[in-house]
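For this view, one protein chain was removed and the others were kept in their places.
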Amino acid sequence: MNTLLVNELYEQIDIMPIYDVHTHVDWKTGSAANIGDILSYHYYTELSNSADFSHGTFPFDDPRELTKVIMPKLALIANTAQYDWLMTISQEFLGLGREAWFAENWEVIWERSLEVMDRPGWRDELIAQANLVRIFLTNQYDDDLEGLDTGFYTPCLRTEPFILWSNAAEREGLSAFLGRPITTVADFCAVVDKTFEKFMAHGMGYAAMSIPANFRTFFVADEDAQRLLDRAVQGDAWDARDRATWGAFGMNCIADACRQHSRPYHLMIGVNRDVYAHGVPAGTDLFNAVNSMRGYDYVLNTYWDVDFPTAVLSDTTGLELTAAAWIRHNVYPSGHWWYSNQPTDIAREVRRRIDVVPSGKLIGYFSDAYYLEFVLPKFRMYKFELACALAERMERSLIHPNMDVFSMDDALALAEDMLLNNPARITGIG
Amino acid sequence: MNTLLVNELYEQIDIMPIYDVHTHVDWKTGSAANIGDILSYHYYTELSNSADFSHGTFPFDDPRELTKVIMPKLALIANTAQYDWLMTISQEFLGLGREAWFAENWEVIWERSLEVMDRPGWRDELIAQANLVRIFLTNQYDDDLEGLDTGFYTPCLRTEPFILWSNAAEREGLSAFLGRPITTVADFCAVVDKTFEKFMAHGMGYAAMSIPANFRTFFVADEDAQRLLDRAVQGDAWDARDRATWGAFGMNCIADACRQHSRPYHLMIGVNRDVYAHGVPAGTDLFNAVNSMRGYDYVLNTYWDVDFPTAVLSDTTGLELTAAAWIRHNVYPSGHWWYSNQPTDIAREVRRRIDVVPSGKLIGYFSDAYYLEFVLPKFRMYKFELACALAERMERSLIHPNMDVFSMDDALALAEDMLLNNPARITGIG
Partner (left out) sequence: MNTLLVNELYEQIDIMPIYDVHTHVDWKTGSAANIGDILSYHYYTELSNSADFSHGTFPFDDPRELTKVIMPKLALIANTAQYDWLMTISQEFLGLGREAWFAENWEVIWERSLEVMDRPGWRDELIAQANLVRIFLTNQYDDDLEGLDTGFYTPCLRTEPFILWSNAAEREGLSAFLGRPITTVADFCAVVDKTFEKFMAHGMGYAAMSIPANFRTFFVADEDAQRLLDRAVQGDAWDARDRATWGAFGMNCIADACRQHSRPYHLMIGVNRDVYAHGVPAGTDLFNAVNSMRGYDYVLNTYWDVDFPTAVLSDTTGLELTAAAWIRHNVYPSGHWWYSNQPTDIAREVRRRIDVVPSGKLIGYFSDAYYLEFVLPKFRMYKFELACALAERMERSLIHPNMDVFSMDDALALAEDMLLNNPARITGIG
């Protein structure tokens, strides 16, 4: 490892502003109100629960108490990249070094966090300090978007409710949003349309979905969808095949709407929900290594005029995604998701993508953050791996028989494309 | 590669005593009696058979002849990590350098090996020289454990006979051990109980099983198991579904016993037995890249109060194991098994685990050795990869934007946890 070169590259990349194409930030608050909010992020509760089992329970309603309870467990996860995110938050935003993080000091940290995070203007200070220029959100169809600052926030539509739609409560929610019962395919199209119109009026980024492992897309006739709808309205339960059929139908409907409104559809492929029975909230999901993108051939081919930024959860789908982006014009590899969002797997995928996918198609990273505080440390983790990959490429290029010299300027231009220019061009959100 | 730093780290890690949580050592002998025993290890016979085909046959009954026959083939596998284990055994224990290993010299090597390995006290010398402090065994339910030195050896129960239990001979063996025919679920529970009581009386480490690819766990009612048992007693053959049902039932029974006796259950996931028709004994098994840990959700969730150290055979299950250990409190990634027990795959998995799994949950390595002589060279192979990973982490930490300086002391403390403290704490065998 050429530490001097990596460091020089990193420092230049770190200066670049942050354009974050996928977060779960709540735009009405944006930042955390205290360190308890930060520690409630599932990474800390799940790792703490994993290291020192507490049946998945923490005092989530009481951030002060949560802080007190979780602090003694943090020493057990101090080796993790996730703990390092927390340390950057502490150092950069709270002015507290690592040495402050011992169990008995929890109240000092708590008080300091209130002082910083609970003051008016903290969000704006944070945005300036972290140099955040654009934050994409993940929104439910009925989220309140009135007053959204579309110069900074970009709403994106969670499409799970339309696609994994198999219970009465979900249907009633959508009916309420539509303003009438959903009993026909036409009604379903209407609620999709109404949703897209609402989102378009607020600067919609894209439709998005985190998709179960081994999802399959295929053509579903309206009549077949109507039959499923009739049975659902009558209260008949759907079996696995029915759910798969509706899933394919629902995804096609959303893709139709993306086409109509010229919006991308961001796929996040491969999660297994609710498999760990004793986990913390949002800490019960895993993934399946047995998963292929072959299930997406139909939707990617049929909606050839829709762009599909795509993230995959399993390392075993990494080369499939690279190959898809290599030949498919409408697939854009996007970031490094969840269990693949750690140095080892980022390092491999970055190299693969840079070597064989047209550079203009690469969306470098997204933070997946729940509070704006997490955007900076997560991007730093990625930027460091990117700097390592680019430094290696610079060194290799000097002696590689086929390559031209890959200069520092070339490296920084590629980083800027991946981090800023490509995501802005692909989403059309400048 | 920072060779100075790696070397400095390696030398410190090499000093640490060896605590080996999984071997196939025969406690009554422990060490080999001659070089023929060493060369009979399937790694040498299978690689020799692969490089220079001999229909899987070698003179296994005659270690002197085996030595003579296999020696000329060893030059063909001199590039392998497995050959390097042999060279360490030769250099460290026999005092013979690599240059001694040519075909015509087989008798010199044979004689020298007798001189060293066949003398009284060799086992104790070896244990002292290799600094072995604890050896876990793999034992059949009816193995003789009387006289076992529980200050050094820890017996672990092979549970395959209870779970993959589909032929009459296996049932008769268990019946003989129980002292009465096994015809009811209660009888089956009784033989499991009797086995655990026997093992607990001899300092039981854990229950263990090497599990076929794509095994699935689920609830099986006693009545369903009884129906299978009735049919087996009547001599009816089981089909694939019956075997799967009994497999799930048997694993649940063993997990129940683990719970009752507060013992871990060590899972070794993903082998395909007997797929190569022309292999040497123990050299006919491979694995399936299409394999997921999803099949274990039931047993891991239901037996939340049982600890599951877990090894996986396929590289494609590596991130699944890392993710499972990251959120599941009772999954502990354990070592690097068989086809994944080589530098490339160890290197990747070590980095993944160190980055995202709480450090106290990591069981660094086990040797899987059949003779005590193999423990040292195999651990050295691992310790070298660990030193590489830790050196890289030290270097990265100096310039990483989120990390604290990871010092030599930090690195050695982590290595000690992975190699000594964690396995002792997780198994409860001090």
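A and B are the chain letters, set down in written order, and residue numbers restart from 1 in every chain.
Convention: a residue touches a chain if its C-beta (ideal position, glycine included) is under 8 Å from a C-beta of that chain, and two chains touch if they have at least 3 such contacts.
This structure is a prediction, so every number in the text was calculated from the model and none was measured.
Colleague: Looking beyond the chains shown, say which of A:V25, A:L267, A:V290 or A:A311 touches the absent one.
Modeller: Per the contact definition at the top, the residue touching the missing chain is A:V290.
Colleague: Determine and list the chain B residues touching the chain excluded from the picture.
Modeller: Answer for chain B: residues 1, 3, 6-7, 10, 14, 46-47, 49-51, 53, 76-82, 84-85, 87-88, 98, 272, 275-279, 283-284, 286-290, 314-316, 339-340, 342-345, 377, 380-381, 383-384 touch the chain left out.
Colleague: Just the residue numbers, please: which parts of chain A touch the chain that's not shown?
Modeller: Residues touching the hidden chain, for chain A, are 2, 290-294, 297, 300-301, 304, 316-320, 322-330, 348, 351-352, 354-361, 392, 395-396, 398-404, 414.
The rule is short, and it goes like this: only the chains that are shown with their structure count from here on.
Colleague: So, what's the distance in Å between the C-alpha centres of chain B and chain A?
Modeller: Centre-to-centre distance between chain A and chain B: 38 Å.
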